[in-house]
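Got a structure here, written out as structure tokens. Questions coming.
The complex appears here minus one protein chain, its other protein chains still in place.
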Amino acid sequence: MSTLRTEEMTLNMGPQHPSTHGVLRFVIRADGEVMREAVPDVGYLHRSIEKIAEKVGYHGFMPYTDRVDYVCAMFTNQGWAMASERLAGIEVPRRGEYCRVIAAELNRIASHLISVGTMGMDIGAMTPFTHALREREMINDLIEELCGARLTFNYMRIGGVAWDLPPGWREKALAYLDHFDPILDEYNSLISYNKIYVERLANVGVITPEEAISYNLVGPNLRACGIKWDLRKDIPYSVYPDFEFDVPVGEGRWGTLGDSMDRYMVRIMEMKESSRILRQALQNLPSGPVLAKVPRNFKPPKGECQVRIESARGDMGWYVVSDGTGYPWRVHVRTGSFAAMGIVQKLSRGLMIADLVTLIASLDVIAPEIDR
Amino acid sequence: MEPLAIYQRLKERFGDRVLEISDSKLDPFCVVDPAAIVEVATALRDDPETAMDCLSNQSGVDYKDRIEVVYHFFSYRLRHGAVLKVKLPRDNPSVHTLEHVWKSANWMEREIFDLLGVTFEGHSDLRRILMPEDWPGYPLRKDFVEPLEYHGISTVRESPIIRLDTRKK
Partner (left out) sequence: METLINNLIASGLFGAKPSFDVVAAIVEFVAGAVVFLVVAMPFAGVVTWLERRVWARIQSRVGPNRVGPQGFLQWLADGLKNICKEDLIPAEADAPLFKLAPYLVMLAFILPWSVMPFSSSLILADLNVGVLFFTSVTALTVVGVLMAGWASNDKWSLIGGIRSAAQIVSYEIPAGLSIFPVVLMTGTLSMQGIIQAQGWAPQHWFVFANPFTFIAANVLFVSALAEGNRTPFDLPEAESELVAGFATEYSGMRYTFFFMAEWGNLFLIGALMTTLFLGGWRFPHVSDNVVVMNILELITFNVKVLAVVFVSMWIRGTLPRVRIDQLMTLCWKYLVPISFADMIGTAVWVAIWPDGNAFMGYLMFAGGLAVLAVFVRRVVYYVRRSRMELYFRPGI
């Protein structure tokens, strides 16, 4: 029997496509529904944030950091603040650190909610998305009360945070957590254990632990491969040593270790851990100032440093070179999405077109974070 | 292992190809000969004492008289890191790629090539990654001047405040 002669088709997915989470482009070579390869083409959202940093100074760059990753802007704020503090050797007041952790962990839940919600939407289930966004709206309300913004927060400052928690906010946040914990179970029974959902995600886009490290995957993507590594636990920063929490890792319960389902489940479990951290932080909030004395004309001494923090998309590295003036000489952000996009081309071989969509969603790629 | 101990170990092994060890308070680093970067990096990865299984960050810095490529290594197994640097001349900077040692180098080197114009020899896919293919110059160099227009699209924007002023007159 002679084999059927087929022809390869080149497909252009993006930059405007509903499931590319921003402005991403893939050039797909496909044979019918099966992909030979998908080559990512990034850069449509490049706003030269690293160049802007060299022009606006240390304090002035803080609002720009929000735009590096607008889904979890608290972490980019924190990364920049911590890098500047490390350069100048500034100690942040304890209450300031707690405020940072509270804001950041709330933001992590919000970011993971977006991630798991869009995951459902990419597989065609609209309901989980609206349910996830409903919860995220409440977090946005809380954060709005905290810093006046809902998306690009600009909450943190070099040396602490801009404002203390408003009166009554703590109780509201605790009430929200009481509401949120059962919601997560409801969400799981709504979609996570759905047969079709598991079938679509399990055994798709399997990443081995060696590959994950070699491709420098970070955060939930790395933990889904079974590597128990969380910067909050392993290289603790801020006040994270004060809190008790677990680091969820992928188990391969639904398919192979390191598949899309593991990445999804790690995010779900991380929300629970974030909620645990938040409870502890809100209950043990120390008193005192929230902002250290930092000169308005901030000039860190000559030197360079790298700061790594665990953002919602994983280990975010801020490499800052100072030349002793009020403007950083060079800033480089190493982000989780950038690394995750690097592995897409390799994983895409032999997948179906519908699986590429779930693969991108499971890697939780945010376009501005890739392009900066 | 402390970073300085790692650099000492490299110094013992590679002698004068390790050019300089800085004992800065923040992040101590070590400058190596650009020609030896692949050997040094492979040694860092394969030596069981260092076992750097991850190239965590790679970036380039333009210092007006030279361009430095900075490598941040990290070992998930031993939980320590190291910073390596190579110093390159500003015209035609070129260094060998580390793509075959760590896969993550692929994209990060493309980014450095795109924004700073460092050529990585032996790279499998050295194309611009963030900027358009036909963009003139390398934006993160200190002497980069932004062109006034790109394919007929203006890159400067009128200030709305100034425009209001002219309207009043």
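We just call them A and B in the order they show up, numbering each chain from 1.
Operating definition for what follows: a residue touches a chain if its C-beta (ideal position, glycine included) is under 8 Å from a C-beta of that chain, and two chains touch if they have at least 3 such contacts.
Quick caveat, the model's predicted, so the values are computed rather than measured.
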### Message
Touch partners of the unshown chain, restricted to the chains that are shown, please.
### Response
A
### Message
For the chain left out of this view, which of A:V56, A:I183, A:V206 or A:V247 touches it?
### Response
A:I183
### Summary
Touching the hidden chain, out of A:P93, A:G120 or A:G250, is A:G120
### Summary
Cross-chain touch to the chain not pictured, restricted to A:H17, A:K172 or A:R279, is A:H17
### Summary
Missing-chain contacts on subunit A, rising order, are 9, 11-12, 17-19, 33, 120-127, 130-131, 134, 182-183, 185-186, 189-191, 194, 196-197, 199-200, 352-355, 357
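Here is the rule we use: only the chains that are shown with their structure count from here on.
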## Note on the structure
Contacts from subunit A onto subunit B in the complex sit at residues 42-43, 46, 48, 50-51, 86-87, 211, 213-216, 227, 229, 234-235, 303-306, 308, 315, 317, 319, 321, 329-330, 332, 334, 338-339, 341-343, 371-372
### Message
Looking at the complex, which residues from subunit B come into contact with subunit A?
### Response
24-27, 29, 53-57, 59, 61-62, 70, 72, 76, 79, 83, 102-104, 106-108, 111, 115, 128-132, 139-140
